[in-house]
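Removed: one protein chain of the complex. Kept in place: all other protein chains.
For chain A:
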Amino acid sequence: MSPTGTVVSEHERIDYVAMSGRPVLKRRRPGQIVSVIVIAFLIVLAAGTLVTNPGFGWVTVGKYLFDTRILAGLLLTLELTVIAEVIGFAVGMILAVMRMSPNRLIAGVAGVYIWFFRGTPLLVQLLFWGFAAALFPTIGIGIPFIGPNFIEWNTNDVISLMGAAILGLGLNEAAYTAEIIRAGLLSVPAGQSEASRAMGFSHLKTLWYVVIPQSMKVIIPPIGNNVISMLKTTSLVIVIGVGDLLYNAQQIYAQNLKQIPLLIVASIWYIVLTTILSWFQSRLEKRYSRGTARTVAKPARKEAR
């Protein structure tokens, strides 16, 4: 451009602009080719074993995949997961709010609950609930220690095996969920509740309308993780004889001795369910990301036109 600049004659100059319009030559990557070959080989090896090893019993798998007993077990597993998780979330929310209370006693009670339920194995807790009748043969409403009971039930009637499973899973889940929710509540800046309190909203209304909705985007990923974990943890209920997916699969292979195929059947269903749950989780995450910088405003788009 400048007449007094360094002299570069036109034909010596490299025309980068013109070259950038043409396709760029790709560099060869030998490492990539080797890795593709190795991985392809391993896949073929794995697939070969799956096909040629008769132990997998794919015909048996196909036969039992939609067996009514398996489907019944599947339904029960789903029920257990949903109910236990709902109890876990509800109780966990209450525990989290209690734990953050300025009242030391209330915070302490929640602390002890969490300490206890996280501190003992779930398997033991499930057995405890299953054998609750041994500790308290009857449950009733009456005057403690001395008086007569106005109403009295047989514990085994009130807490069925299914009930024991739900209580065991739900109350244990609550302890873990409480900590997740507490982390979520703490993640909302203090200014948010301050603004709400200054407007005249009570502590609980502030939590409900302002803090909890904004904590959801922090809470949901680990809760989703817990739900998926719960789905598989429900298989522990076989120790108190509840007929879930794994239990029914075991019942079947106890008769026909085809352990591997039936365990594969159970695994297939577990993996199908976790896949569906993961999809739900990502939907929920989108829903609760409202107002974060990644969402685009509709009117803003209009203005741009």
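By our rule, a contact is a pair of C-beta atoms (placed from the backbone, for glycine too) under 8 Å apart; a residue touches a chain by one contact, two chains touch by 3 or more; residues count from 1.
As a convention for this text, contacts and distances are computed from a predicted model.
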Among "Allophanate hydrolase", "TIGR00659 family protein", "Formate dehydrogenase subunit beta" or "Amino acid ABC transporter ATP-binding protein", the UniProt name of the subunit that does not appear here: "Amino acid ABC transporter ATP-binding protein"
Given A:V59, A:L75 or A:A195, the one touching the chain that is not displayed: A:A195
Residue touching the undisplayed chain, where the options are A:V210, A:M230, A:L246 or A:A266: A:V210
Chain A residues touching the omitted chain (full complex): 189, 191-192, 194-203, 205, 209-210, 213-214, 290-293, 295, 297-300, 303
